[in-house]
Structure formats: structure tokens, C-alpha cells
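Now for subunit A:
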Amino acid sequence: MSDIFFWVFSVMAVVSALSVVLNRNPIYSVLSLIVCFFSIAGHYVLMGALFLCAVHIVVYAGAIMVLFLFVIMLMNLKDVPEFVSKWWHFGAAGAAVAAMVFGLATHLFQSYNPRVIGDMQLKPIAQALFTTYAVPFELSAILFLSAVIGVVALGKSE
Partner candidate 1 sequence: MALLALLALPLIGVFGLLIFKSRWIAVAVSALTVVMTVIIGRYPELLSFFTSISLPSFAVTPLGLLMLILTSVIVLAIVLASDDSPGFLAIILGIQAALFGVFCAQNGLLFYMFWELTLIPAFFMILGWGTGDKVRIAIRFLLYNLVGSFALLTVILYLFLQTHSFAFTDWMAAPLPLASQVWVLIGLFVAFGIKLPLVPFHRWQPETYECLPRSGSMLFSGLLSKLGVYGMLMLMVPLVPHALLVYRPIVLGIVVMSVLYASLVALAETGFKRIVATVSIAHGSLLAAGIFALTPMGIQGSIAQIVAHSLVVAALFLCEPRIRSHFYLGALFLVVLGSIGLPLTIGFIGEFLILLGISQFSLVYAGLAGISVILGAWAMLTLYQSVQSSTEGTYEFSFSEDIVVITLIAAIYILGIFPSVVLI
Partner candidate 2 sequence: MIPTYSYLVLGCILFSIGTLGVLIRRNVVIVLMCIELMLNAVNLILVSVCEPVFVFFIMMVAAVEVSVGLALIARVYRKFGTTDISTFGQLKG
């Protein structure tokens, strides 16, 4: 059962990701990205990380993607050339990516160790966040605050 869902979500994620990259229209890209995020959320459910799934949907689909949509709709992006102009740029980019993924994979496959998913319930995460990771957690709060201030400062017209 979960096998089927795994494959379904996987294919969905890859196809929608490709569609993000390859679509000429930014609106379609955003919409494909939403699809991609939902399929990743599906994977989270498959792995039993329900809380993370919820957070994922709230943050990405709820907040981030709305931001993207706003921005795209606010700007006139009609006359922007969507892809790099020369053919060899594609080649160089492809080669670099291939090399990087190859390098990554060789490292990761040595140390990859999938774990039992059951640990990822809400309580342990909260406990870890407020004990072991208390300081980074507080720091991220400061990060948010500074981001708010920064965005306001940036968005203010001169």
C-alpha cells in the first residue's frame, strides 16, 4: 500500500519539479511548485512525520508560496527571457550539476542510514527544541524578528 503511494508521490514530485524548472510562465512554475510541496508532504506522512507534514504545508504552501504568487502578480514579468541564452550554458550547467550530484551521492551512499520513523512525534521534537536546541531556537526567533525589520526596511519606498 505504502509502496504505491511512495511511487505516486515520487513521480508527482519529480514531474512537478521539472515543470517548475521548465515552464516558461512563472505562474505555472509556482503552481507546479505547490504540487511538488504537497507531494513532499505526502512523503512525510508516509514516513510518519505528521507534525512536520503539517508545519511543511503551513509554512511552504501557506506562507511561502503565497508570497511568491503575490510578488509575481505584482510585477510585470512578461518581457523577461526565461532561459539562459547560449546553448553551452545548458551544457555547463548540466555538467556541473551532474558532477555535483555524483560527488554528493558517492559521499551520501556511504553514510546513509535510514531510521525508524516512529520517533518523529510532536513531543520529542518539542522537547528537543526547548532543551537541547533552546539556544538555536531562541536565535531563530531573533532571526525572524530581524527578517521582519529587514523586509519592512527594504519594502519602504525611498
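In the analysis below, a residue touches a chain if its C-beta (ideal position, glycine included) is under 8 Å from a C-beta of that chain, and two chains touch if they have at least 3 such contacts; residues count from 1.
How were these picked? Simply put, all candidates are chains of the complex that A comes from, given by their letters.
Model, not experiment: these values are computed from the prediction.
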Of the listed candidates 1 or 2, the one touching subunit A in this complex: 2
Residue numbers on subunit A that touch candidate 2, as the complex places them: 2-3, 6, 10, 13-14, 17-18, 20-21, 26, 29-30, 33, 36-37, 40, 43-44, 46-47, 49, 51-52, 55-56, 59-60, 63-64, 67-68, 71-72, 74-75, 77, 79-85, 89-90, 92-94, 96-98, 100-101, 104-105, 108-109, 112-117, 119-120, 124-125, 128-129, 132-133, 136, 140, 143-144, 147-148, 150-151, 154-155, 157
